[in-house]
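Taking it in order: structure first as structure tokens, then the write-up.
Every protein chain but one is kept in place in this view of the complex.
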Amino acid sequence: MSVSQQVFLRDAMRRLNLTRDVFAARIGVKRRALDTWLLPEGSQEARSMPEVVGRFVTEIVENESLMRKYAQSAQFGPLRDRIAVEGKHQLLSVDQFTRESVEELFRIADLMQPIARRQKVSRVLEGAVLGNLFFEASTRTRVSFGAAFCRLGGSVCDTTGFTFSSMAKGESIYDTSRVMSGYVDAMVIRHPDQGSVAEFAQATNIPVVNGGDGPGEHPSQALLDLYTILTEFSRLGKLLDGAHIAVVGDLKYGRTVHSLIKLLALYKGLKFTLIAPRGLEMPQDIIDKVTQGTDHVIEQTHSLREGLVGVDVIYATRVQKERFSGEDLEGYTADFQVNKALVDQCCGPDVIVMHPLPRDSREGANDLSVDLNDDSRLAIFRQTDNGIPVRMAIFAVLLGVETLVQHSLRDVTWSPPTHIGPDDSVFHGID
Amino acid sequence: MSVSQQVFLRDAMRRLNLTRDVFAARIGVKRRALDTWLLPEGSQEARSMPEVVGRFVTEIVENESLMRKYAQSAQFGPLRDRIAVEGKHQLLSVDQFTRESVEELFRIADLMQPIARRQKVSRVLEGAVLGNLFFEASTRTRVSFGAAFCRLGGSVCDTTGFTFSSMAKGESIYDTSRVMSGYVDAMVIRHPDQGSVAEFAQATNIPVVNGGDGPGEHPSQALLDLYTILTEFSRLGKLLDGAHIAVVGDLKYGRTVHSLIKLLALYKGLKFTLIAPRGLEMPQDIIDKVTQGTDHVIEQTHSLREGLVGVDVIYATRVQKERFSGEDLEGYTADFQVNKALVDQCCGPDVIVMHPLPRDSREGANDLSVDLNDDSRLAIFRQTDNGIPVRMAIFAVLLGVETLVQHSLRDVTWSPPTHIGPDDSVFHGID
Partner (left out) sequence: MSVSQQVFLRDAMRRLNLTRDVFAARIGVKRRALDTWLLPEGSQEARSMPEVVGRFVTEIVENESLMRKYAQSAQFGPLRDRIAVEGKHQLLSVDQFTRESVEELFRIADLMQPIARRQKVSRVLEGAVLGNLFFEASTRTRVSFGAAFCRLGGSVCDTTGFTFSSMAKGESIYDTSRVMSGYVDAMVIRHPDQGSVAEFAQATNIPVVNGGDGPGEHPSQALLDLYTILTEFSRLGKLLDGAHIAVVGDLKYGRTVHSLIKLLALYKGLKFTLIAPRGLEMPQDIIDKVTQGTDHVIEQTHSLREGLVGVDVIYATRVQKERFSGEDLEGYTADFQVNKALVDQCCGPDVIVMHPLPRDSREGANDLSVDLNDDSRLAIFRQTDNGIPVRMAIFAVLLGVETLVQHSLRDVTWSPPTHIGPDDSVFHGID
């Protein structure tokens, strides 16, 4: 090399449009090592890069197809590189997405619909193994991820419950994560402690999906929620830009609504009506994040009846009693229940009613009423159904097989029912 | 249409030989809606059927192959339609079967034997996912269903234990069932509460199999029991019609024997000897059901020694202590144990000894003795082995792939042992 190692590497990173983190990850060296190679030649910490690295980077920058493969681009390159976390193919937070990348994910989810609807079968991930690690019980989320991976042809190893045997004996998250990474090809992790999934992710290079880390994030839920809104709006001929969204319930502790609002804020001119009992309002930092430098409008109210007037979407959530104790729940009475009478009174025939589920259907529970069950405006089961194509898309993207799905499809052999739920026929217009 | 909508629909149902329930389910409309279309034109509740429904029904009745496909017939049409529950492809109770339909199921189970015996492999359900939902622990039943689904090529998502997280938070069976139905292609449900599985089944259109609902039913167990009796009789050159069956143990609470006796009653001229401790006799309503309008004979006794004389089948069960408390157990002593000495004394060389398992093999337990373990008359493991082909047949029928199995077979790649159990060689005559 006629130029210095520092100039050579900086030039390569600039031409590839990569940060040090991403560049290091992409060529398979440690960020720490890269830093030492970039130090001025005389400095005490500076080190020479191994010859093999020099040759590898030379090949990349001198070869057009390799350039395209390794370059960071908003227009080109696999989606997984554009949403990567420190160069890794992981899904930890909705913050990883732009409007463009989230819509690309959803185009891939659309490709998955024939599989999710049991018209087609794909075996594109045959031979791959998912580690579905649930340190906290969440059957529906666990089965949704597991079934999504199976529908791509992969196999699933589950662990459930708080008593992960080794961790009870003092094993670190680092060790657990690295050991499991040697066994499986991707991990979904649900854990009660905020930040724990990120810690898992740092200890491995295989794809990790955050399946919920306590009060932290649950990005696949927010993604399937947004996907549902876009799909329903498309059916109704509406645009999300400029829409009016009501979010109802415990907005202080509900991580689901925090993540969803951040994703929705990628769109333009939304009006959010936040309807919470006193003491359970949306935290100010999230409101600031959504409004600063955007054209979104946020209104807050404690009155369900006032807040729901004229909205396009009602996103109801339950009060997660297990998340707090001894606080003021006055004002959270039966008046706070979203039910058919209220929806009929405040909203039009095109409103869609959503809920992250589970909902408390017991007598006297302050949760979304069951009297909307055969009302086609209730989108909650179309919403859970969407968990499959969205999670399939997440896996396909993180494992880099999204372009192979289309040509891997074949017809199902069995005969599924026309509609999954008895009440779905209402929605499908035959009632 | 020149005729009225009511006449048109009634005529179609008559020609198809379908009830309203089945007709509605088969063309994919709600029974409730169909009812309103059938009301007199002037009535307040009457509604016009959508044009698409009219066209669909016209196509069916004017097209011979569609007629055959949609018609209800004891002779034709897929088995799953003939055993359907309100038009749905579900297995909730043995009451769904006639002698003809149960024997057709068993012919399909026979087709599965080369797979169950590890000579052949089938992947006919590749891409399908089973939700194996066990709200009550039952490892053997769960693994038997899971392995059966795997042997057809499908994948399995399990849940186990009482603490289904969402239901603990007040989620209804309706919601749980509908949500899971969006994830999987069939569900097996085990639940401690009688009727709960039927409630699950009502909330979904996908195939549901009752894996045991407390004191209710456990139809796959009764089916594999009957299949075992027929298979053993076939080997011994006996007919089930006219046979003598002894049923031993707790006949009051044992759901297994209740279901089995109802199935056996589909045959002719059986003699049942019911041998129970005082206070644990067979409920009168089941005895009535079996004897009224049939030529079966039922004898009851508290003496094991008397009851077993000359029988063709001994079906022993254990006293399920967890099912009752504080009742009179006098008379249920060691004298009540089925063992080799007793079988030698009372029965011939062709008797078969069955048990639904598990049996209590601890010292002093009043259950089927282990001293018959290498006696080829003991059929208990041939009985559990039969769980695989029978459950495979149930899945194949409910998912509508039974005709595809035969041509999907290929040879196994691995080398299984000649006999599964060390004591099986006795039975196979090399001892």
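Going in written order, the chains are labelled A and B, and every chain counts its residues from 1.
Here is the rule we use: a contact is a pair of C-beta atoms (placed from the backbone, for glycine too) under 8 Å apart; a residue touches a chain by one contact, two chains touch by 3 or more.
Worth saying up front: this structure is predicted, and the values here are computed from it rather than measured.
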Residue in contact with the excluded chain [from A:12, A:60, A:109 or A:184]: A:184
Tell me which of A:5, A:138 or A:204 is the one touching the absent chain. A:204
I'm checking contacts with the chain that's been left out. Which of B:156, B:184, B:248 or B:311 qualifies? B:156
Residues from chain A at the interface with the omitted partner, ascending: 28-30, 32-33, 50, 52-53, 88-89, 124-129, 131, 155, 157-159, 163-167, 169-172, 174-176, 178-185, 202-206, 399-401, 404
For chain B, residues touching the missing partner are 115, 118, 121-123, 137-140, 142-144, 146-147, 150-151, 153, 155-156, 158, 357-362, 365, 367, 370, 373, 381, 384-385, 387-388, 412-422, 424-426, 429-431
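Convention: only the chains that are shown with their structure count from here on.
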Measuring centre to centre with CA averages, how many angstrom lie between chain A and chain B? 41
